[in-house]
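Right, subunit A next:
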Amino acid sequence: MWKVLKAEFRYHKTAITATYAIGVLFLIATLLSDIMKRMDSPMATWSWMSVVTSAYIFLLIHIGSHDDTEKRDRLHSLLPIPRQKLGMARMALLLLFQTGFGIIGLIGVMAVGKGLDRGFLYYMLSSNAFFFLTVALIAIYLDLGHFGRNTYRRIFIGLLALLLILIICLTISGNIISGLEYIFEPYTTPAGAAIFVLLAAGLFYLDVVVFTRRKSYLA
Partner candidate 1 sequence: MSKAFEFKNLIKTYPDFQLGPLNLDLAPGIVLGFVGPNGSGKSTTMHCLAGLVRPDSGSMEIYGRENDLNDPAWKFDIGYVGDIHVFYESWSGERNLQFLAQFYPNWSHEFAAKLAKRLDLPLQKKAKELSTGNRAKLAIIAALARAPKLLILDEPTAGLDPVARAEFQDVLFELMVDGERAIFYSTHILPEISRLADELAFLQNGRIVLRTAKDDLTEKWRKITFRLSRNNLKFESVVSHQREGNDYQVISSDFEATLRQLHELGVENVQHSRLSVDEIAVQILKGGKNVESA
Partner candidate 2 sequence: MLLNLTDLSSESLQSQIIRQIRAKILSGELAAETDLPSIREFARDHHVSVITVQRAYEALLREGLIHSRRGKGFFVSELRENEKYKMAKQRLRETIEPPLMAAAEEGLSSKDIIETVNLILRQKGKKAEQEK
């Protein structure tokens, strides 16, 4: 499993280095500039974070599309590695990227100094977990396409749609269950953060299961 991870890192090192370099450079530039003095520090943090987030999304798409065109799943599936380990390697790769991303964010926030309170830390954890679970959802959706029929994908999208509708309805009706209310004030509470992290872990595991059960690794 580690050999595969190392290979992926080495293969994409230019893109990875560039992305994180952009993050670091932009952070330094932000610090050196006037923005800090002129804006509320959370706003400053947010503007810087949005650039980094964009760069990160770029990286994920770059790696994803290259690996897809080059049929990476097929190459890896031919190796004498247990299918489950391979599934974990894929998710671990995403997790490592996310962690790097999160660390940069944390450093950025600490460097800015102001506005750093517990709530903000939980916010960092929750938002990273939320980002990761979105990526995991995409991975699951893509993996569900390799079962020979569309049924699973349709069910999955259906469930997501239902969930979305449920949340929207609850929000509109003002009748939010206390737990959800708790979470959706930007997730600055320990419980909220914990739930997001657990969800992220759950989806990590779910994708490994789905990948392991795929009917085809030809792509």
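Observations on the model:
Going forward, contacts are C-beta pairs under 8 Å (C-beta built on N, C-alpha and C of every residue); 3 or more make two chains touch, one makes a residue touch a chain; residues count from 1.
On the choice of candidates, all candidates are chains of the complex that A comes from, given by their letters.
All of these numbers come straight from a predicted model, not from anything done at the bench.
When the candidates 1 or 2 are screened for touch with subunit A in this complex, the one that qualifies is 1. Residues of subunit A that touch candidate 1 in their complex: 3, 7, 11, 70-72, 74-75, 77-84, 148, 212, 214-218.
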